[in-house]
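The complex is shown incomplete by one protein chain, all other protein chains being positioned as in the whole.
The block that comes next holds subunit A.
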Amino acid sequence: MLKIIIPTIMLIPLTWMSKPNMIWINTTTYGLLISLISLFYLNQPNDNTLNSSLMFFSDSLSAPLLALTTWLLPLMLMASQHHLSKEPLTRKKLYISMLILLQLFLIMTFTASELIFFYILFEATLIPTLIIITRWGNQTERLNAGLYFLFYTLMGSLPLLVALLYIHNFMGSLNFLMIQYWIQPLPNSWSNIFLWLACMMAFMVKMPLYGLHLWLPKAHVEAPIAGSMVLAAVLLKLGGYGMMRITTLLNPLTNFMAYPFMMLSLWGMIMTSSICLRQTDLKSLIAYSSVSHMALVIVAVLIQTPWSYMGATALMIAHGLTSSMLFCLANSNYERIHSRTMILARGLQTLLPLMAAWWLLASLTNLALPPTINLIGELFVVMSSFSWSNITIILMGINIIITALYSLYMLITTQRGKYSHHIKNIKPSFTRENALMTLHLLPLLLLSLNPKIILGPIY
């Protein structure tokens, strides 16, 4: 794993010592090379994990997330070039260093083999994200957003620390590979209920679960584009990844404890999808759509069937790419009209037809069109929740319809119809933006040819 970690650490001296007109080029190129290395980890042996060392390992669950993280860094750098162009050089280098530091922590989180190590890095990802949101966001609400983000996550994760130390005491070790052989069933008692809650709340807040999702619209909307991208694409998946890892320790209590969270997720996904239909703020719409998709992942992880785990993993990767792409598209709008209001930039198809093609494809993948991996994820989750309880099909069906509704609403409002008058002198699309969209879309479409690699360890 060091062959990914050390190059990522070395990207920081690269930014600080490059010539001023080469910082973006250097970091993007080497970031892409690092993501090439991470693709090697996708080659997983069928019945085991790839153990690189005492501290790092990668299995079929963490390898696609690792590839997603390393793929996203060059994309974030490409997306940030425009809004940072007016800043002094030191601040640009600081911003890039924050992104690289965040990338480093995320890589180590996804490949950590010991749960306390995972926890430390899970918390460590908060600091660069906080700095990116609060320092480089654009509106005054970003202070509140950073505060909500930090404190919601910390309130959830401090009980997790206590719970992990308790389990360490109880079991002797917290290494993933050993713990799967030492698991004892967790009977139903009050103290075990609190243990379950302490373990899971951190990830529920991160996902986010419907009742605890208040930080997400704030943080996503106020963050600059790279912040939004990494938040939506990877940081939310930390919650899903953590939940999948820790539910191995919490059986069979999960069958009992899962009910309230299933209710919240099932209801929440419909609620947040419906809110999307009434949003005026484009980024806020995409943020609430993230909550809705992640609620599906929560449902899948709590059901704990083989198909649901496959669906959750696929949905995480698919949603990461889709959501990040939607934020890039929203940002391309924002950079032109400096407002996030949807109706201010209508009828863009006549002015920017290629961008309209990307908008179309992004919206189609967001509403889970076959044969994309979004559909595979959602379909597996719907089917497994149907087998868990027949009635959930109604809620899932309503959610799929409303998802389609708001995705198409977003597409039609921004792209179709007559353009607004003041919009005629926006700049045409940059090649950088088109490249960005392609780089998001190509993995998404190519993975639909071979979804086996993102279906997780159960496949």
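Methods note: contacts are C-beta pairs under 8 Å (C-beta built on N, C-alpha and C of every residue); 3 or more make two chains touch, one makes a residue touch a chain; residues count from 1.
The criterion applied here is as follows: contacts and distances are computed from a predicted model.
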- Can you pick, from "WD repeat-containing protein 58", "Short-chain specific acyl-CoA dehydrogenase, mitochondrial", "NADH-ubiquinone oxidoreductase chain 2" or "Proteasome subunit beta", the UniProt protein name of the chain not displayed? "NADH-ubiquinone oxidoreductase chain 2"
- Task: Among A:16, A:40 or A:151, choose the residue that contacts the chain missing from this document, as touch is defined above.
- Result: A:151
- Message: So one chain is hidden, and I want to know which residue out of A:126, A:286, A:376 or A:441 touches that hidden chain in the complete assembly.
- Response: A:126
- For the chain that's not shown, point to the residue among A:166, A:267, A:386 or A:409 touching it. A:166
- Note on the structure: Of A:83, A:135 or A:245, the residue that touches the missing chain is A:135
- Can you list, in ascending order, the subunit A residues touching the missing chain? 105, 119-121, 123-124, 126-127, 131, 134-135, 143, 146-147, 150-151, 154-155, 158-159, 161-162, 165-166, 168-169, 194, 198
